[in-house]
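The structure's right below; bear with me while I get my questions together.
Of the protein chains in this complex, one is absent; all others appear in place.
Residue numbering begins at 1 within each chain, and the chains themselves are lettered A and B in the order written.
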Amino acid sequence: MSGTGFYEPVRFSGFPEIKESLVSGHLPATFMLAPLAMKLRQEGIPVKIVYLGHRDGTALMVHKQSSIYSIRDLKGKTIAVPNRYSNQYLILFKALSNLGMTIKDLNIVEMPPPDMPAALYSRAVDAITSGEPFMGQTELEGYGRVLYQAKEIWPNFISCVLVVREDLINSHPEGVQRLVDGIARSGKWLEGGMDHRMMAAENVARQYYNQRPELLQFVLSKPPDRVTYSNLLLVRKDFEEIERLAIQAGILKDSIKFEDYADPRFSAKTEGAKAYDWGGPK
Amino acid sequence: MKSRIEAVLLPLIIAALVIFFWHMAVVLSGTQIFPKPVQVLLGMVELARRGVLFKYIVASLFRVSSGFLLALAIGIPLGLLLGWFGRAFKAFNPAIQVLRPISPIAWIPVAILWFGVTDFAPIFLIFLASLFPIMTATMSAVQNIQLVHLRAARNFDVKRVALFTKIIFPAALPQIITGVRIALGVAWLVVVAAEMIAVNSGLGYLIIDARNAGMRYDLVVAGMALIGLIGLILDFLFRRLELIDEVRWGFNS
Partner (left out) sequence: MSKNYRIVGLALVTYLGIASLHLWLNIGFENLGLIRSDKTEATFKVGFLPVT
């Protein structure tokens, strides 16, 4: 997924800054939490979801020495989520309502994912949930324990999606298509074998993520389907489920139409996409 | 000669003691997060080897000096005018005092909305942080000008513009310089908050990014140490400025 010259990746530290840059028009495209993208659309920001970033790859971690062994044990505890407009928050809501509990039984705080490992280590919070590699990091560094993987509660879990402003879609549809194709093909390449994943971790880690390669390698391999990069098509059903939960959880006011917040044309064209033929950096 | 040696030696001794106690504190507490002094030093070496040390320092210096110089260019003239014209002061000062306590961090969303992901966003934040100390010091300096000078000026029938450049400004200068020195300190302090926005360079960015990158707290503290050292150098250079003749004029009355 490295830049081939027609787009420039910009790394952020938190979702609020991404949101502001997208809303102000200075950032024409970005990866972003799916419910947040839908919320922005509802507020009238002219954006469209065009593709997924990945599936699964989210967990809820507790401190190894804590006495939390089931979701019921979370009652009265403090849990950090990336943002209230996130599927990490909604999946908690879903899990709790399955057990007859409510979100009010928990103390939810919003925290940028990069801050979460240190917060768990110092036990400033009782549990953290967000995407990888921050969950795996707590495991690798020996103080975190998985309470659940997102896929156990919400199969084919979606976390981040690719959001593009309408003016970019109108002015550079080919560019958007190339970007989506690139993600699709990289995804297929990543799924083409563990050696591909290890290679990717090695190269992406330092340059784009500023992380240790060992951490990304851990997250991409143990277990092998911790994060999946195939099956990134926009499916209406997935999003209507997100919408349903969001309204129940009270973070979305009324219902919104899939046609309004999503543009599946780009995703549809990736059907026959072939994996990249990448053998490593030149 | 002796006092010159003392001026260098005494701080060095204190610094050595601080580093010693820092090292012992880390070792004795068994912390896994806070780095030892030698790790911080190695961190700086790593940054230099990666080629980012100089780049980041230049980036932060650029943003701080841009915001700061802009604040000087706007704050001093405005401060002079508002300090001199009583009615203007009465009209605008409340608004200024309302804006002044708002932390630059609170302005970050506005900065992103107006300037996006460019250098202008942190420059704007640093400009805001520096503007208010400069303006407040300038206004107060003008208001404090001793009547002696003003009466003398009136006796010699000095015209408006000359009044400002030859009498008011030089008389206010010492207090203005103090405010400017404080503003420079604030500007350099704000660079961390300012660079939290998605600029991809700078010492503030280094700290935020090192914090995000797993357990690189050695780089975090290295960034802090660099910010501190450069702040010290800036303050030192500024104090030499204060020793120049023209500036002392106000004290001799």
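One rule holds for everything that comes next: contacts are C-beta pairs under 8 Å (C-beta built on N, C-alpha and C of every residue); 3 or more make two chains touch, one makes a residue touch a chain.
Just so it is clear, the model here is predicted, and its values are computed rather than measured.
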Contact residue for the chain not shown (choose from B:Val117, B:Ile207 or B:Val220): B:Val117
Per the touch definition above, residue among A:Val10, A:Met198 or A:Val235 touching the missing chain: A:Val10
Hidden partner chain, touching residue among A:Pro35, A:Pro113 or A:Gly144: A:Pro113
Positions on subunit B contacted by the hidden chain, ascending: 54-55, 58-59, 61-62, 65-66, 69, 117, 119, 198, 201, 212, 241, 244-246
Where the unshown chain meets subunit A, residue by residue: 5-15, 18, 21-22, 26-32, 53-54, 57-58, 82, 113-114, 130-134, 159-160, 168, 172, 175, 179, 208-211, 219, 227
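Everything below uses one rule, namely that only the chains that are shown with their structure count from here on.
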Centre distance in Å when subunit A and subunit B are each reduced to the mean of their C-alpha atoms: 39
Subunit A-facing residues of subunit B, complex: 32-33, 108-109, 112-118, 196-198, 200, 208-209, 211-215
Residue ranges of subunit A in contact with subunit B within the complex: 10-13, 16-17, 20-21, 23-27, 112, 114-115, 117-118, 121-122, 137, 141, 209-212, 215
